[in-house]
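All protein chains of the complex are present and in place, except for one that has been dropped.
Chain nomenclature is as follows: A and B, assigned in order of appearance, with residue numbering initiated at 1 for each chain independently.
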Amino acid sequence: METLLETKDLVTNFYTYEGVVKALNRVSMVVDHGTTFGLVGESGCGKSVTVRSVMRIVQEPGLIENGKVIVYLDEEDKRAGIDLLQQSEAYMEKLRGDQISMIFQEPNAALNPTLSIGDQVSESFLFHQKREMCTKIVDDLTAPGCRTFYPLRRLEETIYRAAAKTPDAFLLKIFDRMPLLSRWQKRLKKEAKKRTVEIVRKLGIPNPEQVVDQFPHNLSGGMKQRIVIAIALACSPVLLIADEATSNLDVTIQAQILDLLRKLKNEAISSILLITHDLGVVAEICDRVGIMYAGNLCEVADVREIFHNPLHPYTRALLDAVPKLSAKGVLKSIEGNVPNLVDPPPGCRFHPRCPHTMDICRKKPPKMMKTGNNHLTACFLIGGGEE
Amino acid sequence: MQKLLELKKLKKYYPIRGGVFRREVNTVRALDCIDLDIYRGECLGVVGESGCGKTTTGKTIIRLQDPTSGSILYYGKDTEPGSGLDIGKAKRSTLKRRGIRSRLQMVFQDPATSLNPRMLAKHIIAEPIKAQIPMRGRELEDRVIELLKMVGLTRDHLLRYPHEFSGGQRQRIAVARAIATDPEFIVLDEPTSALDVSVQAQILNLLKSLQSRLGLTYLFVTHHLLVVKYISHRTAVMYLGKIVEIGDTGNIFKQPIHPYTHALLSGIPIPDVEHKQQRIVLSGDVPSPVNPPSGCRFHTRCPFTLDRCREQEPDLLEVENGHAAACHRHDEVEKLIYEKFGGSQAAA
Partner (left out) sequence: MGQHPRLRELKFTLHRIFRNPAAIIGFTLLFFFTAVAIFAPQIAPPKYAHNPYIMPHKGYSPTPKPPSKASIFGTTSGQYDIFYGAVWGTRTAFKIGLFVVGIATIVGIALGAISGYYGGIIDEILMRITDIIWAIPTVVLAMAIVVAFGRGLDKIMIALALIEWRWYVRVLRSEILTLRDQDFVHAARLMGVSDLKIILRHILPNAIYPVLILASMDMGSMVIIAAFMSFVGLGAPPGYADWGQMVALARNYIVGPPDYPFKFWYTIVVPGGCIVLFVLAWNLIGDALRDAFDPRLRRR
């Protein structure tokens, strides 16, 4: 498996009235091409902050202090790794939605209630795929079967050729703003709409031609989440990040969406980075799992390993606390509370709640150690840290 | 087992107003003819998806909302033994006067909004006590501390605002508030949905221990089937304002009868890698409760619809001991599912 995304020692802090919240404490994780990586943890553990740091959309008052986020967009070319934290904002804008897409928990908040569905999905095409669409239009215009009036056709051809070469030309931007000249975009918008209908159909929404003209309030929750996924997948990204995308949905709708994601992974996307607190979803759809606690990555392993052979005490406790179908007896809960990240416990952040705390756990933070089967754990019980 | 509450043909309709004079143009049938018995000391789980009416059931029983028609008979400590009082029709002031108001309480879903953000924990818990009996000063504080200890908090937590607590602790305060007036019946509306997994386990264990300690009766409303399996003795499955299946929790999970129950159970993401999922994926979305389908409400999404299902609404009939389902084809559903989807959906 080739690496797609690698974060190295990511540190993110939030500067609040109560103090500096050390949200991420040197998080290093690896996502491979063609896998579904599940990032699991409870609220406040930093999983959302991690992916937002990767996409560089951390909210105020947060700051990415340190670390590297390296993406290898080209699967074959391993040397072409780019550190996202060093890139300009313009580069990130081109990247988001095109190579790496993100979907959020609340579909109501993700869709603009005043724009039609078609407009919102086309936005993605119009921003990222202008060049391809213009080239295609030029091809259509020069094809022998074209029925448009000849001088008009030549005029449009010239404009679109120019647009295909430099889609961000200043002159074109001026044309967009002027009343009559902005009609040059008509073909472009039609092409975008065609692609929109295609992707909406691909996501299993019935009657895509009608849906494209409707507004978000005409649709149900499950449909809205599908549209959000459509916007994310419009430009065939290499990585889809889903931040608790199914937490708000009903059980049957969640089942539909998970099925959909599984199907699309093979066709449209290469990899998915799924954030969730639901271990059931993880067991369903993930290939590799990372468990986070209080800003640290505790354990990373393949999904079967995690469920059959959990090594980190937090993972064990989490698996014990989840209600299962065949469980008998009392659910074991974890003693204590999530620590305050303004003043986190020294050493291993889990040590106040861990049933197996040793002296060294209080003093030094454990390092990630690899134990057979591609299984990584950060715990002094397994592997000595750095001794 | 003694009955605590008996719902007879309970209906709750919400009018939709439209037009110039805001006349009633349509109705949302949130609850449509519910018959339900709740026994003393049990935890009855109510499951279903959004729009099925489970929250409305809870709120209507304790008179947070008034029922449109039907009766809610209450056989409590303060009523004459033998005959129940119809709390559905009684006036709010009667309920308060007879002390019944404090016997029916509720724990809400979101601990962030169910506590007044401008009140200290001490006052939040003291309020229901003060509304009922004129206790004050030292005595009141002692009682509040006693309640805090019962839910696992300490006296340090008295003088703090809700935003200074974590989600789990806030929910504990909400529970303390609910048990402050010595209630008999508590409606728990998705109390753990907004909480983390480990905290959820703590709260569920707390609720279980309080139930046995104080002899409470719970109505546990949730959409999370595994939680219902852990905590409730009996379970009712609701769809679009009607109860489609009800029975002992073990039976419902081992041998579900209604096709909707089968679909719900197969849809749960199981935290177990070995479990092979044969999913019954239902087509379409939940119909709107404004215009529910004719006949059996589930017929638009059911894979085994017959003509009879479209025309006639099935009654909730007892199939086995205590296990009732509302389906015309209840004796063949198991076989039909096996034919169509292969493998048994029943979980161990």
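Methods note: a residue touches a chain if its C-beta (ideal position, glycine included) is under 8 Å from a C-beta of that chain, and two chains touch if they have at least 3 such contacts.
Note that this is a predicted model, so its numbers are computed, not measured.
Across B:I62, B:I87, B:A324 or B:I337, the residue that sits in touch with the chain not pictured is B:I62.
Within the whole complex, the absent chain has one touching residue among B:Q132, B:S193 or B:S209, and that is B:Q132.
Of the options B:R101, B:K229, B:H262 or B:R329, the residue whose C-beta touches the omitted chain is B:R101. Annotation: of B:D110, B:E141 or B:D182, B:D110 touches the absent chain (contact as defined above).
Think of the hidden chain as still there; on subunit B it touches residues 62, 64, 96, 101-102, 104-106, 108-110, 113-120, 127-128, 131-132, 156, 159-161, 163-164, 174, 177, 181.
The working rule: only the chains that are shown with their structure count from here on.
As a whole-number value, the distance joining the C-alpha centres of subunit A and subunit B reads 35 Å. The touching residues of subunit B, counted against subunit A in their complex, run 49-50, 166-169, 196-202, 204-205, 223-227, 229-230, 253, 263-264, 266-273, 275, 277, 279, 281-282, 285-286, 347-348.
Taken in their complex, subunit A has these residues touching subunit B: 42-43, 220-223, 250-256, 258-259, 277-284, 303-304, 307-308, 317-319, 321-327, 330-334, 337-338.
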